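All protein chains of the complex are present and in place, except for one that has been dropped.
Which chain is which? They are A and B, in the order written, and residues in each are numbered from 1.
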Amino acid sequence: MTRRVRWISAGLVAVAMAFAGCGTTNKKAAATNDVLRIPYLADMSVPDPDVFYDIEGNSVILNQYEGLLKYAPDSTKIVGSLAKSWTISADRKTYRFELQPNVMFHDSTPMTSQSVKASFLRRLHVNSAPAYMLMPIKSMSTPSKLTFIVHLKHPVNPFLAYMASSWGPKVIGPDAIKTHAGKDFGQTWLHTHGDGTGPYKLTEFSRGREYALTRNADYWGTKANFEKVLIKITPDIGTQRLELQNGDLDAIMKSFPASELASLPSNLRVIKRDSNLRLLLYVNTNKAPFNNPAVRAGLRSAIDTKQLVSEAYAGTATKSVGAYPEAILPNQPQLPYYPNATRAAAAVKKASTKKITLAYTADESGVQRRVGELLQASLTTAGFDVTLREVQLPDTYGYVKHLKTAPDLMLQTNTPDAADPDTWARIVFYSTGGLNFFGFSDKRVDTELDKAIDAPEAAATKLYQQVGQQVIDSNSIFFLGDVKDVFVINSDLKGVQNIPEYPWTVPYAPLKRAGT
Amino acid sequence: MALAIDRATGDGAPAAPAAPAAPTAPAAAATGGGAPAGALVVLAARLGRGRPSRNRVESDAGAVRAALVPVAILTAIAVLAPLLAPHGSLDVTTAGPFAKPSLHALLGTDEIGRDVFSRVLYGIRTSWLSALGVIALGAAIGALVGSVAGAAGGWVDTVLMRLTDLFLSLPAPVLAIAVVASLGPSLMHTLVALSIVWWPWYARIVRGEVRALAARPHAEAARLAGVSRTRLVLRHLLPGAVAPVVVTMSLDVGNLILTLAALSFIGLGAPAPAAELGAMSARGLDYLFGHPWVPLAPAFAVALLALAANVTGDLINRRIDERTNR
Partner (left out) sequence: MLNLIGKRLVALVAVLLGLTVIVFALQAVIPSDPARAMVGASASPAAVAAKAHELGYDKPLPTRFLDYLGRTASGNLQSSLRTRNPVADDLRTFAPATLELALSASVLAGVMGVGLALALAAGGRLARLLRLMLVAGASVPGFLVALLAILVFYSWLHVLPASGRVSDSLVLPDGPTGLLLVDSLVAGDPGVFGSALAHLVLPAFTLALVPALAIARTLATTLEQVMREDYVRTARAKGLRERVILLRHGLRNSAGPALTMGGLQFGLLLAGIVVVEQIFSWPGLGLYLNQSIAFSDFPAITGTTLLLGTAYVVVNFLVDVAQALADPRIRTV
């Protein structure tokens, strides 16, 4: 009996292995230079540029769609994309864009100024989170096929930055939208399809499995090298790593555990570049003990940002120097964060309660948990009784409605929408800002930001610096670290361009394998 | 796999309970899951038909004692962890993060520089006590429901047992995930959620024993002697249910520890920085290749606990068999 069982199982294993063999052959045959394989840790929300407002999924949008402008690699310089050139009127209310000629959508219809206008209108109609960038528009006109003019209600300093933002308006084929309009401006159709002008077209969107981007043979610019890009949903970083080592994946663009970078085999290369992602510590100033400024000052003395960042990020982040990402505002006021145990302990004694809750948002790399644990240790030393709590990002948006029951401290990693000080200050510092989780509110800050948005450049810069100083002095948000983009790639992959403003993503078109 | 509510099921599963009629199937109980009650009764009855061979029973008596040794050691470690551990469970040592195992730090240090050996000791304490807590709570609820149903009989029995069957028929592990996901991760939520899905088995076991014992002559005699119903249950009936409940409990410990580990893996277990073995192993998984001691040390501790619990449960089970069969 037992022998028979053994025979049967041996047979089964043999069959499985034989099939595995042929499966592997198939894969290796295809893993030529034609297909680039990139993992995602989770599904993106939706590949609709007018709804999408997350980070994971950026590469699907940005390689498929183009806006009027974009950022140049490794800089915050705005360059033309679908707009060849642009002029701004003296009153800074009229923007005139001259468009690239001979641009086709993926459905082979031509891109004109009418398409741009239709796309802007769609974004306003859909009226999801990223629509705010177009709210200041008074009217749009299209004097010729390749000229697009925007009239603003009032000057908006970051308007060009909006156009270049990764969440900025993208031009979507108006015919496709009209055909599939439904009752929601084509939103349902765009859940699984796309029609942009970019170097790749979306040819498959299998949720939970993979998204396929196929080279756009009619692309107006430099055509992509890889015939196909497969974005594979691979939710476990350990599995991702083993597949990368085996050559079944080409690059890991996010969440690679920093401490493991040193133990990589030689066929992999690590690329670390600046991004505008920042690690922040939000302080709930609406309840004890941190409603007391003296206790907040003590908190500042209790944190050794330099040590915290270097231990938690193992060289993949640096200590922050200002309230804004360094690249987006010159001559920022410096952060006066000097650890001082005596001062910290003295201030903590004044706290009406020592029991505090420190929340961190769950992320796949576990880095925020690590920061949280380290921070907990140093705050405990200072005299606090710290409870650590992991929270999911969507839950944190509700805190502002329940400030008394919200955590006392919260760690988050955020990035400005564009490389402009206003896109950072307005969401994080403004009293009603979308990322102002604990409702920090300073009337002066609000007024100055409202003044800055249409002030002349030099005056605006000064206002942003001033706001930065006020926020720093309030000790209600601590700027801990500037996080780098870490790409782990196959050594033979060339042409990696990093754009600090577009985290976790690279343009796929210039990528190629060495020797091709 | 690892929603391992049942990992150990395997182990405890088929050990044959003695009394053929009573649905005391610790066998099936170890699943921690639910089942259509009717089928289970049959399962229990059929499993109960056998008799362990005499030789086996005698060698097992010694084996039980042998198997209790690791359990005793583990319990001692759990209780004495604060004395045994060279560092506190949350202390960041001077060795820095990811120090290799050495004489200085026996199992190295973890990602923020805490001593892994100390954390494993504390982890044994947390995991062991958490598991015992859930089981104790589950058993307490179960004993209450079961003894009330068994002693009262009639419509009370029917209502309570139908309710128990309902809970038994639901996929407990899936519900536990949903409950914790809804309430948010915290050790307390996790333990409460698990207790909620863990009690029905105990209710069934206790009720079966109570019914069976109530029919015995000594219970009859007590009743005739005018002993009150409450007293009858507490003094004469409930003690008889202790043995099968203990067997089930011992088989459940391993399951629970693995379940906590699985919940941690999907982010629903004991929150950081708690030294809970499953959570430590799940969170250390990122460092498996570069610093394998971080996830593997707690994983081995989990395996050790589960193994000790399973083997002991299995042997106690046989021992009780032997006693009832004699």
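Annotations
Convention: a contact is a pair of C-beta atoms (placed from the backbone, for glycine too) under 8 Å apart; a residue touches a chain by one contact, two chains touch by 3 or more.
Here the structure is a predicted model, which means the values were calculated and not measured.
Of the listed positions A:K153, A:K178, A:R209 or A:K349, the one in contact with the omitted chain in the full complex is A:R209. Among A:D175, A:D236, A:E326 or A:D492, only A:D236 touches the chain that is left out of the view. When the full complex is taken into account, the listed residue touching the unshown chain is B:L170, out of B:L170, B:L187, B:V227 or B:V246. Interface note: of A:P110, A:P339, A:G434 or A:P510, the residue touching the hidden chain in the full complex is A:G434. Looking at B:L68, B:V179, B:V192 or B:V227, the residue that reaches the missing chain in the full complex is B:V179. Contact residues of chain A toward the unshown chain are 1-2, 5, 8-9, 12, 15-24, 26-27, 29-31, 35, 37, 42-43, 45-46, 51, 128-129, 187, 191, 206-210, 230, 232-236, 238-239, 242-243, 245-246, 248, 362, 392-395, 397-398, 401, 434. Touching the omitted chain from chain B are residues 1-11, 13-16, 27-28, 31-36, 38-43, 46-47, 49-50, 162, 165-166, 169-179, 181-184, 254, 258, 261-262, 265-268, 278, 281-282, 285, 288, 295-296, 299, 302-303, 306-307, 310.
FYI, only the chains that are shown with their structure count from here on.
Interface of chain A with chain B (complex): residues 237-238, 241, 257, 259-260, 262-263, 311-312, 362, 365-366, 369-370, 372-374, 376-377, 380, 388-391, 395.
For chain B in complex with chain A, the residues that touch the partner chain are 90, 92, 97-98, 111-113, 184-186, 267, 271-273, 283, 285-291.
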